[in-house]
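Some notes on the structure that comes next.
Left out: one protein chain. Kept in place: all the others.
Labels for the chains are A, B and C, by order of writing; each one numbers its residues from 1.
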Amino acid sequence: MFRFNNDYNRGAHPEILKALAQNNEESYPGYGADRWCERAQAEILKHLGGVKAQVHFIVGGTPTNATLIAAALRPWQSVISVDTGHINAHEAGSIELTGHKVLAVPAENGKLTARAVEEDCRRYLDGGAPEYLTQPKLAYISSPSEFGTVYAKAELEELSAACKKYGLYLFLDGARLGYWLASEGCDVTLADLARLTDAFYIGGTKCGALFGEALVLGNPALQDHFRTCMKQRGDVLAKGWLMGLQFYTLFQNGLYFDLARRADRQAMEIKAAFQKAGIPLWVDSPTNQQFAVVSRAQEAALGKDFIFELSHAVDAQHNCIRFCTSWSTRNEEVAALIAAIESLPGCEEAK
Amino acid sequence: MFRFNNDYNRGAHPEILKALAQNNEESYPGYGADRWCERAQAEILKHLGGVKAQVHFIVGGTPTNATLIAAALRPWQSVISVDTGHINAHEAGSIELTGHKVLAVPAENGKLTARAVEEDCRRYLDGGAPEYLTQPKLAYISSPSEFGTVYAKAELEELSAACKKYGLYLFLDGARLGYWLASEGCDVTLADLARLTDAFYIGGTKCGALFGEALVLGNPALQDHFRTCMKQRGDVLAKGWLMGLQFYTLFQNGLYFDLARRADRQAMEIKAAFQKAGIPLWVDSPTNQQFAVVSRAQEAALGKDFIFELSHAVDAQHNCIRFCTSWSTRNEEVAALIAAIESLPGCEEAK
Amino acid sequence: MFRFNNDYNRGAHPEILKALAQNNEESYPGYGADRWCERAQAEILKHLGGVKAQVHFIVGGTPTNATLIAAALRPWQSVISVDTGHINAHEAGSIELTGHKVLAVPAENGKLTARAVEEDCRRYLDGGAPEYLTQPKLAYISSPSEFGTVYAKAELEELSAACKKYGLYLFLDGARLGYWLASEGCDVTLADLARLTDAFYIGGTKCGALFGEALVLGNPALQDHFRTCMKQRGDVLAKGWLMGLQFYTLFQNGLYFDLARRADRQAMEIKAAFQKAGIPLWVDSPTNQQFAVVSRAQEAALGKDFIFELSHAVDAQHNCIRFCTSWSTRNEEVAALIAAIESLPGCEEAK
Partner (left out) sequence: MFRFNNDYNRGAHPEILKALAQNNEESYPGYGADRWCERAQAEILKHLGGVKAQVHFIVGGTPTNATLIAAALRPWQSVISVDTGHINAHEAGSIELTGHKVLAVPAENGKLTARAVEEDCRRYLDGGAPEYLTQPKLAYISSPSEFGTVYAKAELEELSAACKKYGLYLFLDGARLGYWLASEGCDVTLADLARLTDAFYIGGTKCGALFGEALVLGNPALQDHFRTCMKQRGDVLAKGWLMGLQFYTLFQNGLYFDLARRADRQAMEIKAAFQKAGIPLWVDSPTNQQFAVVSRAQEAALGKDFIFELSHAVDAQHNCIRFCTSWSTRNEEVAALIAAIESLPGCEEAK
């Protein structure tokens, strides 16, 4: 069986394991106050166009999202997210657990629009901010989104402007950030993100590291006592240097982007195979996640040799299924999948 | 400089790094639903004397403590802990953040006594549990404690009986569990812990692993939807197999205990050196943490070559300082420290 | 100006003020441990068909909802409510503040259907209750709903069965309960509510009292330490006897129902006036809230002498506006409103 069900099914890139082995005998200060974290932070800062950000390392995406949001908000404030957003749909109520409402709005292609933000803000903040409504204070977006789609720079500019207009923070969940920045047609850089968001994170877990996300806090209002919030929420890893070392390895020579670029290219081959076979794609994703709408027979045929994820039922006869490539996907795995797609039942006529 | 300031300043035991390297290319299901977690759980269960426990892997001690306590308690319930307990003194209010009061009682030798539990329970639960008081529901202990001291089996039996009498859960923080179980004179086994506590955890981070704690939930009342609580609080690691593999490596042939035994032996040598030099020890610790009461001159002398931790000021002239050995402490480091102790100013007369 | 904007714009029924004056010089135990609370509880219990409920008095609806829900749920559990439900739309995120997600489903006529509950339960609880989803544990309904509509006994039976099937509590917000039970065609009694729900409350604030709601906890699972939860959340009034006395006054001779019946009758007259004038009603409400869809000109005309509430915009030319009667509405106020409706611009043709 070949696993295309997610982008975190293998360990880490060999360079990372090598770095771990080389430094394993060293003795380091605890809790991220070490020289690897410092170096990794410096490498990341180089990309931020001069924004004096704090960079914090947290083991996974769910705690990164929850800690940032809990630290950013006052009790009466809430978060705008698309209904399919990870914090709203896949984290078991982690944001509500911190005491804050998620104002879910319909997604367009998996994405939040500036218009939706403005509409919600007008509803909640105009007219004197009626006391029986929470006050939206943070807009949460992911890029790539849960459906692999990405924001154009113009879309981000609009979102950023809408947030500024209403005093909201813009926070970008970058669990798969590499696959966005390395994708064809991406017109956004890390420096743009530092400029246009108040905080974002660079996902390591899904992009070559064993684990770890690098949270970039560009807005000084979000920096106050953030380490204490992390500690209080259990996010401070004793051997924090493990994450510093991994991010240093990924960033000091561009490995992070190389790995993502390769995975995106593989995804494009899979996408082309689906298109050639006449199998509809649910959205037009330029990144490492591809969503195909298949018949039950096709799903069964693919299920023989491949593990993938059911996204959702489309109709009584069709499901939308997800295939992920990643930094660890092998070319022969992709080739096998493409061959299987080509010989799917009901695809002959498409050729 | 030699680091004796903590027991997590180096990476992982070479066996663990080797296992990671060997399995890095494998593809695994996410979130701990893999065969290494299964095997590690099976190895741990072998030690539990037949208790049908759940075993969960969480990256660190602070989230393990907070998630267990948050999942165990109803809103009106509170936790009994000694004032020096880790959850009360070193985790930035993590328990209060979950909405629960910590009822801090004075420690005896760093430990909680059955008597203190009973007194608090009588105060809060007797007389019809007055509605203006929270209801203690969980007693939190650590062994080794923050001062390296440990519980005798008879003490645990008493604590367990006191907790049962008042309907409390007994939860043991085992961040340094190995150093207890491997210490000379220890009359407690993992099976005793499974029998006498409702939950406890086996610390990996400080005992040979890169990271990870194995939380053992023996009481079925604590098992309900515990995974959802973990997910909600950001504790479910994407590559959960990393912890399964580490605990399997530590437990499948007794490595965990061997490493701890060696570190305890080193600590006993350091302890003997302090005693021989006439330097008082703050408590009688049989484990890897030793607390010495030194003059300012002695502290400065030791500070030249060794990194240690200030525990607390004893009087205007003396501080209590902590030295930790660990699974990674080298014999030459110990020898250097002993030599330094022997030549401390003001210790000649002690010889 | 005549106020029809809500049902709490005047003090209390004269009988209540009289009772307060008569007992003002008495000396009572604090916190609701007095004989008036006892008597009021006994009066209410008489109506419950033998259910051994706890009855608690809380000053308002928002704290009653939040405390009940916070006390009922474990951290991983959530609440099903219609999107227009008071807890979801009008209480400033009070439920999320307690750490729980509100799963909002579309309302039908302002009401939650058994079908919607079952669908949500299947989604969250079937398939092994995936750990990344909260677990619905309580269904929240209001009757009358935010739109004045009410549940038929058969609908309640279905909801109750759906909740039982999936292990959910059914909780009924009865801020306007009297106006339901006294409405024409109501086939539900307090005994039915005690049998079919796990908890409900009898609204006093909007039905003749100065303030106060009587929360009825029929399910023993909800009774444990509920007083401590109330205390902890600030819900225990020092002079609790004030609420006991008010509910005793309202219930000991049926005053509660008489007041509501009169207000419902007034509302039916207003409803008939709208119908006669050809002005559409947004829903068919048999209770004290009536929602009319009026043109801007009509709204302006009514606004000259009457205070009412804007419910929502219907289209560019029409708004839906709400008129409430209450226990304190005077017949001359109703007559004036009816006269105004009859002479509304654009209604001549309807006659």
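The rule is short, and it goes like this: a residue touches a chain if its C-beta (ideal position, glycine included) is under 8 Å from a C-beta of that chain, and two chains touch if they have at least 3 such contacts.
None of these values were measured; they are calculated from a predicted model.
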{"item": "Partners of the unshown chain among those that are drawn", "value": "A, B, C"}
{"item": "Residue among B:55, B:92, B:163 or B:199 touching the omitted chain", "value": "B:92"}
{"item": "Full-complex contact with the absent chain, from A:14, A:50, A:75 or A:106", "value": "A:75"}
{"item": "Sole residue of C:135, C:205 or C:266 that reaches the chain not shown, by the stated touch rule", "value": "C:205"}
{"item": "Hidden partner chain, touching residue among C:32, C:63, C:110 or C:178", "value": "C:63"}
{"item": "Residues belonging to subunit B that touch the chain removed from view", "value": "75-76, 78, 90-93, 96-102, 131-134"}
{"item": "Those residues of subunit C which, in the complete complex, touch the missing chain", "value": "2-3, 6, 8-12, 14, 17, 20-21, 23-30, 59-64, 66-67, 91-94, 97, 205-206, 210-211, 228, 231-239, 242, 328"}
{"item": "Touching residues (missing chain, whole complex) on subunit A", "value": "31, 70-71, 74-76, 99, 129, 131-135, 224-225, 227-232, 236"}
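By definition in this document, only the chains that are shown with their structure count from here on.
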{"item": "Central subunit by CA centre of mass proxy", "value": "A"}
{"item": "Rounded Å distance between subunit B and subunit C, as computed from the means of their C-alpha atoms", "value": "51"}
{"item": "Centre distance in Å when subunit A and subunit B are each reduced to the mean of their C-alpha atoms", "value": "35"}
{"item": "Geometric centre distance via CA averages, subunit C-subunit A, whole Å", "value": "43"}
{"item": "Residues of subunit C engaged with two or more neighbouring chains", "value": "75-76, 99, 131-134"}
